[in-house]
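Only one protein chain is missing from this complex, and each of the others stays in its spot.
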Amino acid sequence: MRLLHNYQYVAAMLLFCIGLYTIIVRRNIIKKLIGLNIMETAVFFFYISLGYLDGGIAPIRVGGADPSRMVNPIPQALILTGIVVAVSVTALALALVILLYRQYGTLDVDRLFRDEEKEPESGTERGGTA
Amino acid sequence: MGTALNLIFIVLMVATALLAVFARDLLAAVIIFSVYSLIMALMWQRLQAPDLALTEAAVGAGVTTVLFVVAIFKTRRREEE
Amino acid sequence: MGAYRHFPIFMITLPILGAVLLPFLGYLRQKWVPWAAALPLTASTVLGILLIGKIPSDGYLSYHMGNWEPPWGIEVRVDYMGLFLMLIVCGITLLAMVFSRRYIAKEVSGGRLTAYYVLFLLMSGAMLGFVATGDIFNLFVFMEILALSSYALVAITGNRNAVRAAFKYLLMGAPSSIMVLLAIGFLYSATGSLNMADLAGRISESGYTEVLIVSYILFVIGFGVKAALFPLHMWLPDAHSIAPSPISALLSGLLVEVSAFAIIRITLSVFTSGADNLIGGTLDAVGIFAAAAVLYGGIMAIMQKDLKMMIAYSTVSHIGYIFLGITALTAEGLTGAMYHMLDHGLAKACLFLCAGSFIYVKGYRRIDDLKGAWRQMPWTCFAFALASLSVIGIPPTAGFISKWYLILGNIEAGNYLYVVILLAGSILAAVYCFRIIYCMFFQTGKEGAWEDSAHDASISMLSPVWVLSAGTLFFGVFSYLLIPSLLKAAQYLL
Partner (left out) sequence: MKSVVSLLFIAALLGLLLYVVAYMPPMGDPENPTNSSDVTTRYLEKAEEETHTVNAITGIILNYRGYDTMGEVSVIFCALAAVLAVLGREKRGKIYAYADRSRVPSSVIVRTMVAFLVPFIILFSIYTILHGELSPGGGFQGGAIIGASMIIFTTIFGLYESSERIPQKLRFPLEGSAFITFFVVGVLGLVGGGNFLTYAWPNIATDLQPAVVLWLTILVEIGIGVGGAMVLISILFSMIREEEEIAVAP
C-alpha cells in the first residue's frame, strides 16, 4: 500500500535503474553518458519528492505566505548543488569522449578496450604527448 | 486530478528515458533526452520547486544537451554495430 | 578558543584559492607556476602542524560555518584521527608537488602544465575538505571535486592509454558518486538532518530500520568504488599505473585512503557502533571482500610484469588490510587501520615516485628492465627497498606496527581466519617485493641497458623519495609517539 502511495519514489527508482542499465549494458559511450544523466536526474527527482508536502506551496514568502504550508526547502537547495555537479561531470566526460574518438576512431566500448589485454610497451607514458 | 497529472508526467518520463536509451541514432537520443529533462523540469514545478525547474530547464535541457550535440558532431552520429 | 580554531578552514580553502589564482600567474610568468603552486600547500602544512597538540585525542574541534549552530549550518569537525589524516595528506601532496616540478615538465607542456597544477591543488584542497567536514552532504560535494580533478589528472598527458584509463575510471566513479547521493537521500528521508553528529542521535530514535540498512549498503558500495574495495577495484590498476607518477602516488597513497576514512566516518560517527543491527551484516560482507582483496591483490601483483601495475595491485591488497581493521570494530583494529593509512601512504607514494624516477631517467617501466639498476641509481633503489620492507611489514618499519595492530584487533574480535589471511598477505607482499629487490640488486642487466651516464635523478626528485622512505622508518621506530593517542581516539569513537 505504501508502495502505491510513494509512487514518485518508485518512478525515481525505476529511472535510476534504467540509467544504471544503460551505463552497464549499452556499448556506446555517449549512450552511457546519457544513462549517467538519467540516473542523476532520477536521484534529484527522488530528493525533491522527499521534500514535498501535500498541498504545499513554494518556499518563497511572498504576500504573507504561511510557512507551515511550504514544502521543505532543504532538498531543493541540495539539488541545486547536485545539478551543477552533474553538468560538470558531463562536460568533462564529453571532453574525454571527443579526445577518445580522435585517438581511437570509435565510440564502442568493446572496440575501445579490445587491445587492453596487451601490456603497455615501455615508455608509453611519454609517448604521444601532443 | 493532481495525482493523475503526475502519473501522466511520470509515464512520459519513463517512456522518454527508455526511448533515449534504445534509440539507435545518437542525435535523436540526445534530443529525446532533452525532452525528458524538460518534462522533469515541469514535474519539479508541479512539486513546488520553481528554482530547480528553472535550473533544470536551463542546464539539463539547455547546456547539457548542447554539450552532447557538440560531442556528437565531433564524433559520429550512429551507434556502431 | 584561540585563533587556531580558524586553521582547518584555511587549510582547506587556501589550496583551492591558489588553484583559482594560478591561471593568472600561468598567463604572466609560466616559469613561476611550479614554485607558486607549492606555496598554498606549504601554508596548509604549516597550519596543520600548528594544530598538533591543540586537539585532544578524545575530543574534536568543531567549527561552525557562518556562525550557524550545527544542524542548521555546516560544521567542520576535526577530531584527532581527522587531523592525523589531514597531516598525511598535506605532507604527501607537498612532497609529490616537489617531485612533479621536473617530472611533469617532461610529460606535459604549455597551458596543460598550468592546468596540471590547478587540478593538483584542487585535489589536495578537496581531500582536506573531505576529511574535515562534519556534514554529510558537504562530504558529497568535496568528493565530487576530488573525483573530477582525479579523472582529469589521470588523463593529463593526453595519450591514448591515459585518456582511456581516465574514462574507465569516470565510468565507474560517476555512478558510485550518484549512489552516495542516493544513500544520503535515504538517510535524510529517515532522519531529517544532514549533520553527522546530529544524525547519530536521530538514527537511534528513527524507526525506519530498512531504509537505514539500505542507505548504509549504498554508502559502502559508493565509497567502496572510490576506495577500490575488491570486487569494485577494476578502475584502479589502469588509472594508477598509467597516470603520471606523482599523480599515481596521490591516487594510491591518499585518495583510496580518504575514501576508506569516509567509510570509517559513516560507520562510527554517523551510524555509531551501537547501531549493530543496522550495519552488522554489511560490515561482515565487507570483511569477506576485504579478505578476498588481500589475497587477490597480492596474487595479481606477483603476476605483473609492469612495475607500476604491480604497485597498483599491491594497493588493492592493502586496501583490504585497512578494511579488515575497520570491520574488526575494536580499538586496536581501528588504530591499525589508521596507522596503516600513514604507513601505506608513505610507502606507496615512495614506491610510485621511485617508479617515476626510473621512467624519468630511462623510460623503463618493465620489471625486467630494472635488472642491475642498483649500480647506476643506488639512492633510488635503496629508497625503493626501504619502502618495500614497510609494505611487507618487516620489524623496524611502520608497516610492521600497523600490521601488528591489525592482527591484534582481529584477534580481539575473534576473527582468527582474518588473522591468517593478514599473515598470508604479508607473505605474498614479501614475494612480490623481494622479486623486484632481487632484480635490482642481484641481477645484471642486459648489455647496454644501463650505460654509465645514467644516474640518480636530480636532488629535487630524490629528496621527496628519501623523505618518504625515511618516514616509514621513523614512524616505525618512534611509533610510541602516535599509537597511544590513536588508541585513545579509537576508543573515543567506538
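The first chain written gets the first letter, and so on, giving A, B and C; residue counts start at 1 in each chain.
Quick note on the criterion: a residue touches a chain if its C-beta (ideal position, glycine included) is under 8 Å from a C-beta of that chain, and two chains touch if they have at least 3 such contacts.
Keep in mind that what you see is a predicted model, and the values were worked out from it rather than measured.
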{"item": "Contact list for the unshown chain, restricted to visible chains", "value": "A, B, C"}
{"item": "Candidates C:V33, C:L61 or C:I74 - the one touching the absent chain", "value": "C:I74"}
{"item": "Listed residues C:L25, C:L171 or C:A190, member touching the removed chain", "value": "C:A190"}
{"item": "Touch criterion as defined above, residue of C:I16, C:I242 or C:L268 at the omitted chain", "value": "C:I16"}
{"item": "For chain C, the residues touching the chain missing from this view", "value": "6, 9, 13, 16-17, 19-21, 23-24, 27, 63-68, 71-74, 76, 111-112, 115-116, 118-119, 122, 125-126, 129, 135, 137-138, 141-142, 144-145, 148-149, 151-152, 155-156, 158, 163, 186, 188-194, 202, 206, 208-211, 214, 217"}
{"item": "Missing-partner contacts on chain A, residue numbers", "value": "2-3, 5-6, 8-10, 13-14, 16-17, 20-21, 24-25, 49-54, 56, 58-62, 67-68, 70, 72-78, 80-81, 84-85, 87-89, 91-92, 94-96, 98-99"}
{"item": "Chain B residues that touch the omitted chain in the full complex", "value": "50-51, 53-55, 58-59, 62-63, 66-67, 70-71, 74"}
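The definition used in the following text is that only the chains that are shown with their structure count from here on.
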{"item": "Chain A and chain B, separation of their C-alpha mean positions in angstrom", "value": "12"}
{"item": "Chain centre separation in whole Å, for chain C relative to chain A (CA means)", "value": "26"}
{"item": "Chain B and chain C, separation of their C-alpha mean positions in angstrom", "value": "38"}
{"item": "Chain B contact footprint on chain A (complex, rising order)", "value": "7-8, 11, 14-15, 18-19, 21-22, 26-28, 30-31, 33-35, 37-38, 41, 44-45, 48-49, 51-53, 56-60, 70-71, 76, 79-80, 83-84, 86-87, 90-91, 94, 97-98, 101, 106-108, 111"}
{"item": "Of chain B, residues touching chain A in the complex", "value": "6-7, 10, 13-14, 17-18, 20-21, 26, 29-30, 33, 36-37, 40, 43-44, 47-52, 55-56, 59-60, 63-64, 67-68, 70-72, 74-76, 79-80"}
{"item": "Residue numbers on chain C that touch chain A, as the complex places them", "value": "106-109, 137, 141, 144, 147-148, 151-152, 155, 157-164, 166-168, 170-171, 174-175, 177-178, 181-182, 185, 188-189, 194, 238, 241-242, 244, 305-306, 309, 359, 363-366, 369"}
